[in-house]
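As you look at this complex, bear in mind that one protein chain is not there, while each of the others sits in place.
Residue numbering begins at 1 within each chain, and the chains themselves are lettered A and B in the order written.
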Amino acid sequence: MSDASSLNLLSLLPEMLVALAGLLVILANAVGRDSADGAHRWISLLGVLSALWFTLNPLATGAAMSGTAVHDGLAMAGNTVILAVLLLLLLGGESYLKSRRIPLAEYHSLSLFAATGMMSLVSAGDLVTVFMGIEVLSISLYCMAALLNEEEGGREAALKYFLTGSFASGFLLFGMALVFGFTGTTNLDAIAHSLTSLDTDNWMLIGGALLMLIGFLFKVSVAPFHNWAPDVYDGSPAIVTAFMSTAAKAAAFTGLARVFVPALGEAADAWIPMLALCAALTMILGNFSALVQDSFKRMLAYSGVAHAGYLLLGILAASSDSAHMASVLFYLLPYALINGVLFLVGAAISRQRSGKNLLDDFKGLAADSPLLAILITVCLLALAGIPPTAGFVGKFYLFMGAVDAGHVGLACLGILTSVVSVYFYLRVIVYAWFHKAPAGSAPWTPLDGGLVLVTGLSALLLLVLGVWPNLWLSITATI
Amino acid sequence: MFSQEALVFDYPNLIPLLILFALAGGMCAAMLLGARLLGPKRMNPVKAQAFECGMDPQGTAREGGVRTRFYLVAISFIVFDIEAIFLYPWAVSFKQLGSVGLVSVLIFVVALFIGLYYELRKGVFSWK
Partner (left out) sequence: MENLVFILLSLLAVLGGLGTVSMRNPVHSVLCLLLTMLCLAGHYILLQAPFMAAVQIIVYAGAIIILFLFVIVLLNLRDDVLKRRTLPMGRLYYIPAGLAVMLVLTGLFRAGSNWISGGPAPEGTIEALGMELFTKWVYPFELTGVLLLAAMVGAVAMTRRDKEEG
């Protein structure tokens, strides 16, 4: 039943390293006194860096653990995005964690556990692993959202996140049960295999697929299941928002792609109409809601919803030709980096002004710290999809893929709503460059060096990938 | 490995269990019902009042409030309840599973043990 070779433990090294780092953080916190605070960061950093190394240079690939995990190109790309976000937050989030008095050991260990869940989700070979990965990442994130529960909105955010999240998990599990009932297996490969011989026009299968889809769409905040996202993103600590709006979304999207495109691909007729409808609704609702926000965090939250819509186009394209999966994976990296950086920088900037994450807080930024203003501008332009940034290339691939797959209308809608989105991204840029700071406001104090560093690196990476997209595309296209 | 025949499950084995359940349930019901039917009931307001050292009671009984610390203990209880549940099937097929099973259970137990130690050091189980 289980010889050692089918375990293929070495391919799981990145997950194991991250989980081990989380365990060590707890142990260090329990053994040492509070003076060991610096240790948490170093342990996490070491764990993430080594995991990233073994993700990009894997010792072993392929199916592992009797087929419950599969390390292919999809897993590699997903893991890279997740670990890159973790690294970004570790390097750039230190001052935020200190200033808000977030308990460091708990934050670091929970984020590492959440990452373990995400990584096992993107490399899942079985519905059971998919569910366990989602639960590990969700439970960790619920707790992380509640780390600042003394603050206004903090508890509400955590509770909303928990309620909607567990609701979504229920849908997901129910759908999995129906699919298992129909195919008699939970292994993703075996499901795909059995669907080739079974009649896919069956209500159990269709119902199961749709319920699972609803569960996933909740998790990635796609309209009409997106209502929780703005409140949760707004109320959670900025560094947690930066984590869940990027890494968790990337993991959930990769998981969605893994379950639907290869495994349930034979039943695509059942779920494609719903996915297309949701994509259209998401792009419209997300972008138009973002137009009217006064809060930077909420604006980014709605923009995140809109981007989930664009990414769905990629999934739609991949369902007709799996080569288009690369465009989804390609876009996840710039999307995750930009949002990770912007939530952190936005919090740091707002702290020096109103403290309420208002768009107005950006007024007059360029006069005092032009470098930071330039970096933010690059990030926002990339989010808007303006060349020569990676955001443009990513959107281009996504929309081209949708056209290839015959969803011309959706692609047009994507382009039109992207044009709308330029307005609210530009608004921040205009505030930063062309508005004066309100009278009597103190001059800016320089931001934490680590934060500026990761912002700079991300902006640089966005430009580099915008000009040479093959650097990252060659990794994502190996699937 | 193990024969399928050995796994065949028979209901008659469960009949003693069923009788036990019925007896336990019946006993509870009989006692409650008996007390209600046979016991004398002469209630008056003073008698129904909660006893509070001869003082008039203030507020409701719920008001005392339970501190969140108790909740942590309850969570820990569930965590280790689940751990014990997982250990049971491992213990039953311990010999067939061999070293692979041992290692996987050890990882699981050690991880939770570190969690327990962490809770201990955080003062979850200390009452002042």
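FYI, contacts are C-beta pairs under 8 Å (C-beta built on N, C-alpha and C of every residue); 3 or more make two chains touch, one makes a residue touch a chain.
Bear in mind that the values here come from a model prediction, so they are computed numbers and not experimental data.
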Contact residue for the chain not shown (choose from A:181, A:273, A:370 or A:446): A:181
Touching residue (missing chain; options A:47, A:117 or A:466): A:117
Residues from chain B at the interface with the omitted partner, ascending: 1-2, 4, 6-7, 9, 14, 62-63, 65-72, 74-79, 81-83, 85-86, 88-93, 96-97, 100-101, 104-105, 107-108, 111-112, 114-116, 118-119, 122-124, 128
Residues from chain A at the interface with the omitted partner, ascending: 1-2, 7, 12, 19, 22-23, 26, 64-66, 68-69, 103, 106-107, 109-110, 113-114, 116-117, 120, 126, 128-129, 132-133, 135-136, 139-140, 142-144, 146-147, 149-150, 158, 160, 163, 167, 171, 174, 178, 180-185, 194, 198, 202-204, 206-207, 210-211, 214, 225, 227
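To be clear about the criterion, only the chains that are shown with their structure count from here on.
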Distance between the centres, which are taken as Cα means, of chain B and chain A, whole angstrom: 39
Residues of chain B touching chain A in the complex: 1, 100, 111, 114-115, 117-118, 120-122
Contact set on chain A toward chain B in their complex: 1-2, 4, 7, 23, 26-27, 29-31
